[in-house]
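Left out: one protein chain. Kept in place: all the others.
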């Protein structure tokens, strides 16, 4: 348990960074994990060179999904659109720093799924990682 | 095995009594056991007082079903219509004189079923013993 | 009876395992699927080691033994719910398939566009989605009895919905989230008076309460073996014989036929008419053993034991600041406590409890509309069965305090 709910995760859950919405934004995307009811929206503003100048998330969910969103927002500041698109599961797991059971993996990866769907301008269904 | 295929049964199978059809008859009925493909027809001629004067069967089937038909024909000579209707499973099993497994019971009882359906003038489906 | 209930915990091998090294298992997830007693596991194991062959048409010793064991289980189930005849016991994969069978066979033959079906807001997806599919295909209309804040059916609204002359009323006997035990007899009587047939989802009631189809008032009853000490892979549809006789077949294949030609087929007699292909034989044997086990304990005793446990559990849970339990008070419910803890997502609750060996379920428990109704994305749910004890409740409570502390 102390693995699972490391200080870092609880801290990001209790004190999320980059929480909110952006207006205007370069892209926004929202999706949910219907099986657990977790919902997440991510807004991203890019500069002229296609790098993230600001990003923010709102939503509801468990500590894992919220902390992973917060950690992901932190990570992508300054990243290029291509870098966003190249993000993968391992990047998120590395941010969280814990082993996840399959049932919780979906929680952890919701933010990644939403971010990439937005970055690709694609529907959630056809997320290339699926 | 020697129980199952007693001399009596093999004898009635190999040398069936009362095999044939009757014309005219008081009633005739035919049915089959679709699961095993056994088919049986029984014709009965009654006298004025409603007693069996003659009966006959045709059909195809295993030794048990054929012998039970032959034995049953033997038994009902002279019986009244009411006696036919009152015949039951135990009467047939007694005639055969063997213990039957559930799968073979249907073979043994086909002749009874056909006879009673004819005697009641009912369709095979609503045979009161079912 | 009560005596064997007191010691029955040791009949369940899995309850002796540790959840994690050094951490005992506190299994509070029987609402999702119960554990199996030794007698059930053994019956299936013996079946495969000693008696297996395909059933029904075989003339050899194994086929005869397998058929006797499998069909014997149907007699046990018949007695268990007091059905009039074994012909009324149709084996399916689970409660879900039993309800789908009614939707595909009875409903498609008897309902047409514009006909109404009354369901409730507390239904499990198993008693919603088959009707959604039907509505999409033939245009029946679905009405839903609302659930009150206390977790009960709104009976006034029910009476109003019945005035629209539904053809079918389908509701759960016991909610798998709220624990609410619905007054089936009076609901069914009203439905019948309005001219509707009544389907009762017994997935949660048959395992936990005495259920007698002669007095229940249902026309159809669906339940699953795996929630009542039996194996996965088998469930039951009970319906009155006349209804089943009049219904068209559902799936086609071996065993459900009397005769097949290239031109067509004649269906077999009940119950086989609705059982296509090689049945779940070992599972039937296991279900028979489960029903015998429950009969041995006595369903009155089982229900009383769970009533006592849920009463104690509600007391203890409600004493924890921030915990809210959904559903009616203990007198009106079975052994299910769905709850939230302020500030902590149910997934996180379940995850932390698991580290203490306490197995509860978190999510929507296949009742999304009910969670919508209470404006919840998810709840945590502790569900009790005959092998649970007050100690299990105490361990849950202790662990919940740890959750609170971690997320404080």
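Every chain is named by a letter (A, B and C) in the order it is written, and numbering of its residues begins at 1.
Following the convention adopted for this analysis, contacts are C-beta pairs under 8 Å (C-beta built on N, C-alpha and C of every residue); 3 or more make two chains touch, one makes a residue touch a chain.
Values in this document were obtained by computation on a predicted structure and should not be read as measured data.
Put simply, the missing chain touches A, B, C once the whole complex is considered. Listed residues C:53, C:194, C:243 or C:406: the one in touch with the omitted chain is C:53. Listed residues B:22, B:40, B:64 or B:109: the one in touch with the omitted chain is B:64. Contact between chain B and the unshown chain involves residues 1, 4-5, 10, 14, 34-39, 60-64, 104, 107.
Although one chain is hidden here, its contacts on chain C can still be listed: residues 13-14, 17, 19-20, 25, 27, 29, 32-33, 35-36, 40-41, 44-45, 48-54, 57-63, 93-97, 99-100, 103-104, 121, 124-126, 128-133, 136, 142, 144, 224, 226, 231-235, 249, 251-257, 259-262, 264-265, 276-283, 347, 350-351, 353-354, 357-363, 366, 368-369, 372. Residues of chain A in touch with the missing chain: 34-35, 101-104.
Going forward, only the chains that are shown with their structure count from here on.
The chain pair sharing the most C-beta contacts is A-C.
Centroid to centroid, with C-alpha atoms defining each point, chain B and chain C lie 46 Å apart. Averaging C-alpha coordinates per chain places the centre of chain A 38 Å away from that of chain C.
Centre-to-centre separation between chain A and chain B, using Cα means, comes to 79 Å. Contact of a single residue of chain A with at least two other chains is seen at no position.
Among all residues of chain C, none touch two or more other chains.
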